[in-house]
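The structure appears right after this line, and notes come after that.
Here the complex is missing one protein chain, while the rest keep their positions.
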Amino acid sequence: MTVVPPPDVRPRNPNYQDRVRSSFARQGFMRLLGARISRLTPGFCELEVPYRQELSQQHGYFHGGVAATLADVAGGYAAFSLMDATSAVLTVEFKLNLIVAAEGDHLVARGTTLKSGRTLTVCRSEVVSLKEGQETLCASALGTFMALAGKADG
Amino acid sequence: MTVVPPPDVRPRNPNYQDRVRSSFARQGFMRLLGARISRLTPGFCELEVPYRQELSQQHGYFHGGVAATLADVAGGYAAFSLMDATSAVLTVEFKLNLIVAAEGDHLVARGTTLKSGRTLTVCRSEVVSLKEGQETLCASALGTFMALAGKADG
Amino acid sequence: MTVVPPPDVRPRNPNYQDRVRSSFARQGFMRLLGARISRLTPGFCELEVPYRQELSQQHGYFHGGVAATLADVAGGYAAFSLMDATSAVLTVEFKLNLIVAAEGDHLVARGTTLKSGRTLTVCRSEVVSLKEGQETLCASALGTFMALAGKADG
Partner (left out) sequence: MTVVPPPDVRPRNPNYQDRVRSSFARQGFMRLLGARISRLTPGFCELEVPYRQELSQQHGYFHGGVAATLADVAGGYAAFSLMDATSAVLTVEFKLNLIVAAEGDHLVARGTTLKSGRTLTVCRSEVVSLKEGQETLCASALGTFMALAGKADG
């Protein structure tokens, strides 16, 4: 089951690309992880991080915390991409299932908006590992994000 | 409401201290975060990480992914501390509520075992920020961990 | 680890008892389950339901859905007890771990507020089974609840 961008979602903010990318660029932790935004459409955000030993757990695979972080951020910016120009975004909570060990050369998280409300947005994220171009679903997440009205996101 | 070490829990493995600390030491991601184990008793694990800009989200606070990672690892080692000497530990899933922005000079996660079964262990983690010695509860988590029998943890 | 009522929480609405109990009384599903409020203090709500075969899963124990429902409602009214007089309460989400089979003559859920914000409230619920007066922790939950301003709760 593949997560696909939600069909035909209209962003409230036409400059959502700039807004998401500039917020992402201010996250010191994304730089530390070496993460980048690889796809961004209204209600959908994909992140990618290459493997290195500093991102590993005790068996050498990608750490579950890296998967959790990417799932959170992909969901958060999927939500943020649909918010209006004067709101900041906040993670309320998320839940993550680690499905198989995340072994590969890249970790990719795809966040998709299930429901974009005035205050709350619900997103699903899937995390796949890439090994020589082959995708394996390694984690699935479901989270809640909040629009903070009248607050700059930076 | 403070999470306290569960009263009078007997570890199945008398060498649990070595086992947990040596597994922790093999996690490249813990080194990248600058995390250390600050307390470890049977069924309980506390982790600590000092603030630096590389761990921040877009507003300069500790990133939610750092809180999630610490909550996961503190819960996982709380679970692992009660497992027998021949099992490895695996995070099945966890859920995290971010309660207030994690602002401070340190982030501390405390994992406590609610139930240690033969295969599955349920743990709760609380994440507090420290600012000049003052604790603020900033996240709460609930997760499930699995004992992989007959598998070295490294 | 016992959930205790949060110390010294001041309700925004002095008539919170009436408000919670009257909202509870309008829930047809609580009547169907045979549930009642057994304790209610600011930020804390305890519910109780006696066992009957209609509440069972396939092995004769209390159904996980009953535990989930009680955890949700206990958390929701713990949250609602701290909201002001003009807000309605809504469950945003919750997560529940079923820890042991819920075997007993009664099922009791205790919801406690971890953080009561203007819009969102985070609660933890514990579900215990009672068998001849003996308590066993059988489920633990963590959930998010929302105050809907300017909306009657009925």
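Brief remarks on what is shown
Every chain is named by a letter (A, B and C) in the order it is written, and numbering of its residues begins at 1.
Please note the rule applied: a residue touches a chain if its C-beta (ideal position, glycine included) is under 8 Å from a C-beta of that chain, and two chains touch if they have at least 3 such contacts.
Computed from a predicted model, the values in this text were never measured in an experiment.
Shown as candidates are C:S56, C:T86 or C:T136; the residue that touches the absent chain is C:S56.
The chain that is not drawn here is touched, among residues B:E46, B:D72 or B:E93, by B:E93.
Contact with the chain not shown here comes from a single listed residue; of A:N13, A:Q27, A:S87 or A:S140, that residue is A:S140. Annotation for chain B: contacts to the undisplayed chain at residues 92-93, 95, 119-120, 122, 144, 146.
Those residues of chain C that touch the chain absent from the view are 23-24, 26-29, 31-32, 52-59, 63-66, 68-70, 72-73, 88, 90-98, 153-154. Listed for chain A, the residues touching the missing chain in the whole complex are 1, 3-4, 6, 95, 97, 99-100, 112, 114-115, 122, 124, 137, 140-142, 144.
To be clear about the criterion, only the chains that are shown with their structure count from here on.
On superposing C-alpha atoms, the copy chain B sits rotated by 180° relative to chain C, to the nearest 5.
Centre-to-centre separation of chain B and chain C, using mean CA positions: 27 Å. In terms of their C-alpha centroids, the spacing between chain A and chain C amounts to 32 Å. Residues of chain A in contact with two or more other chains: 92-93, 95.
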